[in-house]
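Sharing a structure here in structure tokens format.
Now for subunit A:
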Amino acid sequence: MTLTDIIMAVVSVLLLGIAYLAISSKKLIKGVIFLSALSMLSVVSYVLMKAPDVALTEAVIGSGMVTALFVFTLLSIEKGEAK
Partner candidate 1 sequence: MKNLIAFVLSVALGVLMVLSLTNNDWFAQFGYVDLADRVSQSYIDKDVTGNPGEIIFGITSNPENGAANIVTSIVVDYRSFDTLGEVTVLFISALGVALLLNSQDKNKRLALNFKPNFMLRVGSRALFAIILMTGVYVILHGHLTPGGGFPGGTMIASSILLLYLADDQFRTKVKGFKLLEGVAGSFYVIIGLLGLLLATYFLQNFLPTGTVGDLLSAGVIPIVYILIGLKVGSEIAGIIDNFLTEEEVSL
Partner candidate 2 sequence: MANIELLLLFLLASGIVSYFLTKWKSFVGSVFTIFSTMFVFASLAMYGFSGQLDTTVNVIPVLSFAQTNIGFYFAIIIVFVYLMVSFFHPYFVGEYKYKNSYNVMFLLSLAGVIGTFFADNFIQLFFAFEFIVWTSMLLIPMGKSKKAAVSYYGFSAAGSFAMLFGILVMRSVSGSFDIDLGLASLAGGQATLVFVMFLVAAFSKLGAFPFHIWLPEAHGNAPHPFSPVLSGALVKLGAFVAVFAILRIMPSTPLIDFANSNLPHIPLGQYAVVILGSLSIVFGTLMAIKEDDAKKLLAYSSMSHGGYILVAFGIMTSQAVAGGFYHILAHALASAGAFMAIAAVAKQTGTTKMSELGGMIHKMPITYIVYLVAIISMAGIPPMGGFISKWLIFQAVIDKGMIFVAIAVFFGSIGSFLYVFRPLAALFLGQELREYKVKVKEAPFLMLLPMLIITALNVYTGVIPSAILNFTNGMLVDLGLAPVSITMWDIVGTTGTLNPALIALVFGFGVVIAFIIFIVLKKSKKVTLMETYTAGNFVHDEQLLHYTKDFYAPLERLYIKYTTIMKEFYETLAVKVKEIGRFGKYLFMNKFIGTTILWIIAILLFLLVGEVL
Partner candidate 3 sequence: MSSLAVLLIAIPLIAAFVSILSKKVAPYLLLIASLINVILLFYFVPDGIVVIGGYDLPYGINLFVDTFSRTGLGVVNVLFLVIVLLNIVEFKKYSSVLLVALAGLNGLLLTGDLFNLFVFLEISGIAAYLITTSNHKPLATFRYLIIGAVGSSLYLFGLIIFYGMFGTLNLMDMVSFIQANNVDPSALVLPAMLMFIGLGVEAKLLPFNSWVKGVLKDSNTLSGPMIAAVYAATISFVFGRIINNLLTLAFVGNLLIVVLVLLAVGIFIAEAMAFASTKVREILLYSSIAQASIVILLFVNGIVLWAVYLIIANALSKTVMFLVINKATKDHGDDESDSLQGVFSKNILVGITFSVATLSVMGLPLFMGFVVKLNYLTELAVGAQWALLAVILISSIIEGIYFVRMLIKLWYPEKNEVTVKFDLGFKVVFVAIALILLALGTYTAPLNTLDNSIDTIAEVIDNG
């Protein structure tokens, strides 16, 4: 087993763990944060699998933009509930 394999295994386990947390977390914002973390982890896995293009795109779009959109949605809802 090479180092890459070991790292990949670790990443895989982390991926699954975080995915489960994202699904099962009670608070929405937690779910969103876990999703973002999952996305970052996937970036790691892309890098491991020699896909820098995808990694960059996922980092910017998947992890950054999507999280921002989720947060904005929740933000506007909280504003509404405050009133």
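Here is how the candidates were picked: all candidates are chains of the complex that A comes from, given by their letters.
Note that a contact is a pair of C-beta atoms (placed from the backbone, for glycine too) under 8 Å apart; a residue touches a chain by one contact, two chains touch by 3 or more; residues count from 1.
Predicted model, so just to flag it, every value in this text is computed and none were measured.
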What candidate from 1, 2 or 3 touches subunit A in the complex under consideration? 1
So, in the complex, the side of subunit A touching candidate 1 is made of residues 51-57, 59-61, 64-65, 68-69, 72-73, 75-76, 79-80
